[in-house]
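Encoded as structure tokens, here's the structure I'll be asking about.
Only one protein chain is missing; all other protein chains are in place.
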Amino acid sequence: MPALSDINSKIRESARKLLADGRAEVVIGYRQGTVPMTTSPMFARKPAECDQLIWSNFARINLANYLPGRPGKVALVAKGCDARSAVGQVTENQILKDNLYIIGVPCTGMIDTNLVLAKETRPIKELVETTDEAITVKGEGFSTEINKADVLRRNCQTCANRTPKLADELIGPETPGANPDDFADIKALLNKTPDERMAYFKDLIKDCLRCYACRNACPLCYCPICFVDETRPQWLGKSTDPMDTLTFHILRGLHCSGRCTSCGACETACPVNIKVREFNRVTELTVQNNWHYEAGQSWDQKPPLTMFQTDDQADFIK
Amino acid sequence: MNNPYLPYPVRIAEIRVETEDKNLRTFKFEFLNPGDEEKFAYLPGQFAELSVPGQGEIPIGIASSPTEKGFVLFTVNRVGQVSSYMHNMKAGDIMGIRGPLGHPYPLEGLKGKNLVIIAGGFAVTTLRSTITWLLEPSNRPNYGQITFIYGARTPGLLLYKEEWMAWEKRDDINVYVTIDREVPNWNYRVGFVPAVTKEVCPPPENTAALICGPPIMIKFTQPVLEDAGYKPDNIIMSLENRMKCGLGICGRCNVGPEYVCKDGPVFTLAQLNRLPKEY
Partner (left out) sequence: MPEYLVKESGLKEFFQSLANGRHLLTPQGTGDKCKLEEAGPDKVNLDYSNTHMSPKSAFFPQSENLMAFHNKSDKPNPFVYQDLGDKAQPTVIFGIRPCDARGLSISNRVFQNDRFTDPYWKGKYEQTIKIGLACASPSPQCFCAAMGGSPYGELGLDVLAFKVEGGLGLKPVTAQGEELIKQTNAAQEDLAQEIKKQEAKAIEAQGVGTDLKPIDDKDLMELFQDPHWTATAENCLNCGVCTFFCPTCHCFDIQDEQSEQGGIRMRNWDTCMSWLFTVHGTGHNPRPSKTERVRQRFMHKLKYIPLKQDGIRGCTGCGRCVVMCPVNIDIREVALKMCQPPAQSQA
């Protein structure tokens, strides 16, 4: 059970060295959030700033999101999924491999705040976290210890890639992966009628505000102008009309096909707790079935839907 | 309650192609409902939202003068969805206009002064309104010397040819029309607006400048006026920003604490000097 303070020291030490050696001009990592159960991405450019870098059970936002188009040498504090996203961005030509240094942190999964709030319904005023296996939340007249295993994010529960294998260095020993997503629910969903599937997805997004936090937190969504923001022509209405909203989510899901690393940043960012990843899980299952491909597992393999081969299957053309 | 979002229905009475590239057309609107013209009482420098059902709205300066009765004029550049749609509309078609919006040029406060009016390209619209208003016999005696400097890249890009050619023949306004480069059969000036301004602008004493033009023209004309001794209080400009409501509510057109739609679009340079350049 590694103490968070040990991980913190190692991240800081590595970051300081990378900055001092000129291996990186900036280290992108996490700092403590200002309210319980939050962290905030930070950009350390001076060795002294590295003292603010931390590791946490709430290091949920995928920092690879800050890489596309970034000039200069950058070091990234990354979980398994984040490192895969960064590798994916290299294969998609969003950042030069030579400019990237991955400080890999073998992960034990991140906590879903909503699950904590479901376990402890009294107002939480303070969080204590000393290890990467449990937390204590405190409020007026209570102090509750919660086992991380009971409050993991859904994507972390089925993460087989917790150790960032392609990282330039690892902070601490490798961590075992969980049993991978068996997509049982998605397979069941795909066996339903189109009307039933439509009803399922409409219900899924009924609270969507179209704030686009999912898109903006996503390391795959780096288009300079997203299709929902196009005005000439304007593809989509701007209201919360269910079909417009659903079109956004479905198209975003399709755009991410074969590229998603299940980092869960979209669901973490969503302010109304939509299971945004359901759209991606449908496309991921399809890509895995058809091309046996998983994003970000190799430096030189491109996502199947970004390339063309003469022996591509064509049985979907009728 | 009066609903300021609700446009007055108007009929397109006439469409005039203004420029040789056909990108600018002047729309002459007549109000459908009696009484709406009186409700739309405006002054030079104000603008309106032109409203096409199903397409949206665009904020456009009013090119006619309130002294011209029975119609209102707007010159529309083909840029986006609404303006492109309008360019395919025909005389007789029905649409809406909503306004007047914004503050006019402070002509009341400029009484007794000389005026130099400087326009570039198709930003001349509300200055056409201003000059037409100033030349009205009941208004003209209230002002001193009036100088009008108007430039465009080519002769074919100058708007309102009939109007400025008529003004040129008058002796109560000095008109200087200029194009960027020499072309055959051009009988007026050649040169950029800042250079012409430097040459012909009246002395700054008791004089105000009204400027409307593309950013590059304003950028180089402003120092010419300041070098000539014009005080920022006497340099008056009209801004543009993306707008939706026109009422100071929807929030996008602000320049610092001021909304271009509600608190502008007319500002003095003295005001703008204290505001962020977010326009």
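All chains are identified by letter, namely A and B, in their written order; residue positions are counted from 1 within each chain.
Please note the rule applied: a contact is a pair of C-beta atoms (placed from the backbone, for glycine too) under 8 Å apart; a residue touches a chain by one contact, two chains touch by 3 or more.
Just so you know, these numbers come straight off a predicted model, no measurement behind them.
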item: Among B:G96, B:G120 or B:P265, residue touching the chain not depicted; value: B:G96
item: Touch criterion as defined above, residue of A:A188, A:I225 or A:A314 at the omitted chain; value: A:I225
item: Touch with the omitted chain, as defined above, among A:A20, A:L96, A:A149 or A:L209; value: A:L209
item: Option touching the unshown chain, where A:A167, A:A269 or A:V282 are the choices; value: A:A269
item: Touch residues of subunit B, complete complex, unshown partner; value: 1-7, 9, 32, 51, 53-58, 79-80, 83, 92-96, 215, 240-242, 244-245, 247-254, 256-257, 262, 274-279
item: Positions on subunit A where the hidden chain makes contact; value: 33-36, 38-43, 61, 65-66, 114, 117-118, 121, 123, 125-126, 140, 209, 211-213, 215-217, 225, 229, 231, 237-241, 265, 268-269, 271-273
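Everything below uses one rule, namely that only the chains that are shown with their structure count from here on.
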item: Subunit A and subunit B, separation of their C-alpha mean positions in angstrom; value: 51
item: Residue ranges of subunit B in contact with subunit A within the complex; value: 80-81
item: Contacting residues of subunit A [partner subunit B, same complex]; value: 231-234
